[in-house]
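The other protein chains are all here in position, but one chain of the complex has been omitted.
Order of writing sets the chain letters: A and B. Residues in each chain are counted from 1.
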Amino acid sequence: MSVTAAPLLEIVDLVRHFPVRNAFGRRTGWIRAVDGVSLAVWPGETLGLVGESGCGKSTLGKTVMGIYTPTAGDIRFAGREIGHLPARERRAVAGDLQYVYQDPGASLDPRWKVVHSLHEPLKIHARLSRAEREREVGAILSAVGLPDAHLDLYPHELSGGQQRRVALARILTLRPRMVILDEPTSGLDVSVQASVLKLFRNLQEAFALTYVFISHDLAVVRAMCARIAVMYLGTIVELGETAAIFEQPRHPYTRSLLAAVPRIGGRRVTLDFALEGEPPNPRDVPSGCRFRTRCPLAQDVCAVEEPRLREVDGRRVACHFA
Amino acid sequence: MTELLSVRGLSVDFVTDGGVAQVLDGINLDVGPGEVVGLVGESGCGKTTLARAILGILPTGAARIRGGEVRFKGVDLLREDPAAVNDRVRGRAITFIPQDPYTSFSPVFPVQTQIMDLMKWKSPRADNGGGARSPFRRYPRERWRADREAVLETLRAVQIPEPTRALRRLPHEFSGGQRQRLMIAMALLPQPDLIIADEPTTSLDVTIQAQILRLLRALVKQRGVSVLFTTHDLGTAHEICDRVVVMYAGQEMEAAPATAFFARAAHPYTRRLLASVPSPGGEIRDIPGEVPSLIAPPSGCRFHPRCDYATAECREGRPAPRTLAPEHGVRCYHPVDAPIGADG
Partner (left out) sequence: MSAVLAPVLATHPDDVFELHPAERLRAPGPAHWLGTDRMGADVYSRLLFGARITILIGVIAVGASLLVGVPIGLVAGYYHGWFSDLLMRVSDVFLAVPQVVLAIAIAQTLGPSLPNVILALSATYWPWFARVVYAETRTLQKEVFVESTAALGASPWRLTALHVLPNIASPIIVRASIGMGFTILTAAALGFLGLGPPPPTPEWGRTIAESREFLPDAWWYATAPGLAIFLTVMGFNLLGDGLRDVLDPRLRRSRTAR
């Protein structure tokens, strides 16, 4: 990571709320899924976005991707504001900024042969002749390690791992600069997970990709990402170098999260695990610091004043006592 | 043997449209009294089928038991009178914690209705007299009171706040972690000898998972209940198990006490599996190849096509169980005698 280079993606005070409606369609409240998030991603790096379900990490990814429109705040991609573009111009950005779903195999149309699915992005974004498209698709296909023979198959005729490779190839035909990976290993067996992670790494090298890696699995994030952002209830609580945060987490939530991860071969972590309760509903966010209802360090000030992210010990932490 | 549960040579086939899948191939498995045994394996390895075969809830149409026995307290459950198994064993001496706490409750009844309906038949105080079970049979008043007291007691034990009020609520008013606590309570209520837990923490977040694992282990140890815990997550197995059994493609490969398992596993598959857990240093090692089809599985040891140590004899026949150390058994012709991580 070079500090002098401009960030590829810069998010400033991004907010995405979802209305909660009752049976008559009247709004009764807001789900504050993403509530004031700022971060930057530099070219070539992998930024990890970690947190438990409901913390807003997926909503953040989808808002950046343009699947949701931001309620407030800016998304700058390669120096250009993309959060509030008209639909047609926003669609053109998709060539540079891509999204991989948790189950990439499901992103293939079940009625389309692999070859059609792979040509589609090029038909949308590039004006290439058929022969040029075929050359491009062939190159990508071999990069993800699939034989040409698979082109004539339907998705259901492929194994899960092959479907995943096809779906990645489909995204890479556009030669994007940044790819958002949303829970790409959740639900996978460890041995499959290992091959998937390897593939991501090889592709990052081959195509000079920048990744945003959204995951709840801390062991995976630790292996893949140089920097991580830890989210809790729609905000970032800690952001910095992965090694430093794993070494010495400063936010009490990060500490609990790391303490819950089993360490194979070591002492059972559950013997010492102390965090009680479950995260509050994002519809009903506590005042002040969002973590205070479960925090062992909570004081009166935490209920009154929401801690801002501030520079502590070479990283940014949102806690009054960090 | 003093085992509580002892599975010997169990083979189960599934009839599918593509052919007959040999889902379990001569499985041996032991669970001792008060022991928490982890059944670890990747998806499709047959661990859920094994759990269901022990409970006797395999799908009747597709599944065929080809051979073997499931001895529980000395009685072969596969050959015992099904009515007797249903009355005394299933749901009473052996209970079940499902993977998905979201779909395991009916959404339209309060949890009290559903728990008391279970207790009507499966309470340790229930005497069904071996007769036919009629839904119209009365629930004796005194027993209902005693059972409800036990329910409240158990809900307190699994740390459900305000148990009396909680019972009146509908399942969707509980969070995923709370629902899994209810499931644990329901599995404990009949005072079983053995609980079969099928990936009970897979759908939970890591902090909730840590809470549930700690709670479950404390409760079963305190009550002396044995647990057979299936999981695909080695970390979870590490947290809860006294002993670990590894399955691959319908065969059990290795069984060892947890400490020995995570330090000196001997089967090449187990070692590759442990090595594929992402290391803090960022090194990632996968297992080349893919899990084989169970319709035409590899001969002999089913791991041989992906194994670095495979020789001709691995292809010819399945290795017999061999004991490396007390309690540490492996089914491999070429077990590796080295600490984990030593083989590069």
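Operating definition for what follows: contacts are C-beta pairs under 8 Å (C-beta built on N, C-alpha and C of every residue); 3 or more make two chains touch, one makes a residue touch a chain.
Note that the structure is a prediction, hence the values are computed from the model and not measured.
Student: Among A:Val20, A:Ala106 or A:Ala274, choose the residue that contacts the chain missing from this document, as touch is defined above.
Tutor: Touching the chain that is not displayed is residue A:Ala106.
Student: Identify the residue among A:Leu8, A:Val50 or A:Met65 that touches the chain left out of the display.
Tutor: Of all options in A:Leu8, A:Val50 or A:Met65, contact with the hidden chain holds for A:Met65.
Student: For the chain that got dropped from the picture, name the residues of subunit A it touches.
Tutor: Subunit A touches the chain not shown through residues 65-67, 91-95, 98-99, 101, 103, 106-111, 120-121, 124-125, 156-157, 167, 170-171, 174.
The rule is short, and it goes like this: only the chains that are shown with their structure count from here on.
Student: Please compute the C-alpha centroid of subunit A, do the same for subunit B, then give the distance between them in whole Å.
Tutor: Subunit A and subunit B have C-alpha centres separated by 33 Å.
Student: Report the residues of subunit A in contact with subunit B in the complex, numbered from low to high.
Tutor: 52-53, 159, 161, 189-195, 197-198, 201, 216-220, 222-224, 246, 256-257, 259-265, 268-271, 273, 275-276, 278
Student: Hey, which residues of subunit B end up touching subunit A in the complex?
Tutor: Touch residues, subunit B against subunit A: 42-43, 175, 177-178, 205-211, 213-214, 217, 232-236, 238-240, 262-263, 272-274, 276-287, 290, 340.
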